[in-house]
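Quick one: structure below, then a few questions.
Every protein chain of the complex appears in place save one, which is left out.
What follows is chain A.
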Amino acid sequence: MKKVKCECGHINHEGTVLCEACGKPIEENQHIDNNDKNKLLNMRYDGSARRSQTKKRTIVDKTWAFFSSVKVGVWLIALTLIAAALGTLYPQEQFKQSRLPSSQFYEQEYGITGKIFYQLGFHNLYSSWWFITLVALIGISLVICSIDRVIPLHRALKNQKPKRHEIFVKRQRFFSETEGVSDKDREMLIQNLKNRRYKVREEDGHILAEKNRFSRWGPYVNHIGLIIILVASILRMFDFMHTEDYVWVREGETKVVPTTDQQYYIKNEKFIYEVYDRNDERFQEALKNEEFDVPSNFQTNAVVYKVKEEVIPGQEPELEEVTRGEIRLNHPLKFDGYSAYQSGTQLRSEYETISFSIKNSDGQDVGDFNFKPNVDKRKYELKDGYNVVVTDYYPQFEITEEGPSSSSKFPRNPGIIFEVNGPNGHSERYFYLNEDIVALSEDQQFNVNLEDTKLITASGLTIKKDFSLPVFLVGAIIFMIGVAQGLYWHHRRVWLHPTGNKVLFAGHTNKNWYGLKNEIEQALEGTNINMVNDQQEKF
């Protein structure tokens, strides 16, 4: 690699704009940071040699230069931002809440613009290849621009010497010249700077005072945090890191927990639904305007079991309780790396029991029978030799062209046809639907009454396992440390440069010039050194 030797003796890397040690502009490289056109030196990266600005020949060089450019980075951010915003114009497919297929939904609901939205694939925008590509490009840009800058900047700050070249000092934004500065002034200045927690270094009467250099690493730290977050989202695509499924469990029911390889079972012992009291003093004003009750709690009392030994096919597995608890919104139940979230409810939507009582022709009670749709029992023995046989059962009754039928397997509106058989061979048929009993046989002798019905709630649980969460959290914490470090602290430097009978004084900060100006004012208090001028051209 070509090296450039400065007159101060320091050997710089190719492409260095300002000597790392003394800051003297290296003549042939001034165009890189536009120093040839400006009065002030560009101090962005302390004039260090960045690969993107130095090598521009091969494809690799060009790609590197492309991704390390701030302009490209901002464009990528802007494109992602606009794309993300466009996706909220109409609901994404997952939120459309309609039975219509997407190909019809968007056009029917939103007209021609909806149709275009759908045809452009915007209904699944955030999982589209081009949106993911945009985010990936930002990721590449983050890595390349960080490496491009952090290494040379680190080198430049490490190699800087208190003794700077005169041109470097004169071409800083904050600058002053003073004649007749005494040693006492110098001592006072050093003391003042030390009081403000500057680290002061001296060389041949030259002074460099510096504070909060670590703030310069903030951007790179936060970029690392973002990269970790992007890596975490890639990891999350694999099953060993993240699984998700949904299960409906009825009250009293025990179900296999999906995604657990049949290893776990969950029982819904009871579902609790509560609403706010309309007479509650605090809320009665607001509740007066509500047409429906405002829910205050959705809760599943659940028990989780684990299969004890290896399951023999065809046999009921032996279960062992792992944990039990209340699953509420905002309070998932956690077990062995899995979490169960309260995600849905079908309130009192299915029949658990329908109870009948039967009297014989003498009006004597011959017993009750409880029909349980979910229990596979179709014959019920009563007293005195009477029995009941369920001949037909339709969980969700409907009449189609082919006669009675069921629109689902769930007992939401059960239709039951049953026979009541007496000891002497007399038999009658009845039809139950909608809390009503119709006798199907003529010459009715028995008396069948509906006693009670019991409705149950189905609870919808999301079952999650997500080992990528800690990775995201680490990324987020590193990001926060990085932004705080970079934005809440400022890297400040001042130089004192004696030359002949004059003393040059200059200051630089990467941001918050107002703060630096105040601090210099305080540091110069009690000395003969002139306050710095802001040499920046007004914009």
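In this text, a contact is a pair of C-beta atoms (placed from the backbone, for glycine too) under 8 Å apart; a residue touches a chain by one contact, two chains touch by 3 or more; residues count from 1.
Operating definition for what follows: contacts and distances are computed from a predicted model.
Chemist: There's a gap in the complex where one chain should be. From "3-oxoacid CoA-transferase subunit A", "Na+/H+ antiporter subunit A", "Energy-coupling factor transporter transmembrane protein EcfT" or "C-type cytochrome biogenesis protein CcsB", what does UniProt name that chain?
Modeler: "C-type cytochrome biogenesis protein CcsB"
Chemist: Which listed residue (A:I11, A:I77, A:I234 or A:V375) would be found touching the missing chain in the intact complex?
Modeler: A:I77
Chemist: For the chain left off this view, which of A:I59, A:A85 or A:I312 is in contact with it?
Modeler: Final answer for the missing-chain contact: A:A85.
Chemist: Please give every residue of chain A in contact with the chain that is not shown.
Modeler: 44, 70-71, 73-74, 77-78, 80-81, 84-85, 87-88, 91-92, 94-95, 109-111, 126, 244, 276, 280, 282-283, 285-287, 289, 294-298, 328-332, 339, 341, 343, 462, 464, 469, 472, 476, 479-480, 483-484, 487-488, 510-514, 534, 538-539
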